[in-house]
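Shown here: the complex without one of its protein chains, the others still in place.
Moving on to chain A:
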Amino acid sequence: MLEIKNLTGGYSSHQPVIHQISFTVSPGEIVGLIGLNGAGKSTTIKQILGFLHAKEGEIRFNGQTLQEDPVAFKRQLAYIPETPYLYPELTLREHLELTAMAYGISRDDYQDQMQQMLNLFRMKKKLDWYPDTFSKGMRQKVMVMSAFLVNPSLLIVDEPFIGLDPLAIHNLLELMVKLKKQETGILLSTHVLATAEKYCDRFVLLNEGRIALAGSLDEMREQAGFPDASLDELFVHTVGEERL
């Protein structure tokens, strides 16, 4: 289980972007991280991944922090970033192979998984192509395929739908559901509220670096005092009202 307690931090220790954030992601659940641009979603994710150092608070996964055992901590998680970062000098095959090597996946498992992913995302013909010939969507697919290749216990996904074609979005969501059934915890940051409402079990709504609402949809309705509101309405009400 991912546990975030009283997390405060940002790019500079003098000017924290997020303040006193606490939430959990349990095995087998999808938690939606939502908020306006600049609300602190990506900063929270970067803190979990260890790209930024927290000013206060702690992040534990299955009881362990990143600092205590970086290798074990990282082995359990996979990340799909908002912007697809690929190695320009590696082909698609080599991206997948490198990931499999780094995560210690056996060659046979890697070959099996790779074939499944290639079929699912229709990238078989692109196996020996370099990323500079890929569209944004294809680049994002490489990220998605690599993340699922490693069978993580915690999957962190930052705005994954931009650039993906509808079929790829469908497949990505299917894979997320499959992973969820295998007891993987998923933290999904997104602006696509309709998708979040449909697939997420719980939500964390960030506003100006603080948690405005958190919990299941029903719990958030109760917190906001809107018993029949959709996620979209809750979002507009909570964030829009505070902005006025």
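By definition in this document, a contact is a pair of C-beta atoms (placed from the backbone, for glycine too) under 8 Å apart; a residue touches a chain by one contact, two chains touch by 3 or more; residues count from 1.
In this section, contacts and distances are computed from a predicted model.
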| item | value |
| --- | --- |
| Chain not present in the shown complex, as UniProt names it (candidates "Multifunctional fusion protein", "ABC-2 type transport system permease protein", "Hydrogenase-4 component E" or "ATP synthase subunit b") | "ABC-2 type transport system permease protein" |
| Omitted-chain contact residue, chosen from A:1, A:36, A:49 or A:169 | A:49 |
| Missing-chain contacts mapped onto chain A | 49-51, 70-75, 77, 79, 81, 85, 87-90, 94, 97-99, 101-104, 107, 130, 132, 146 |
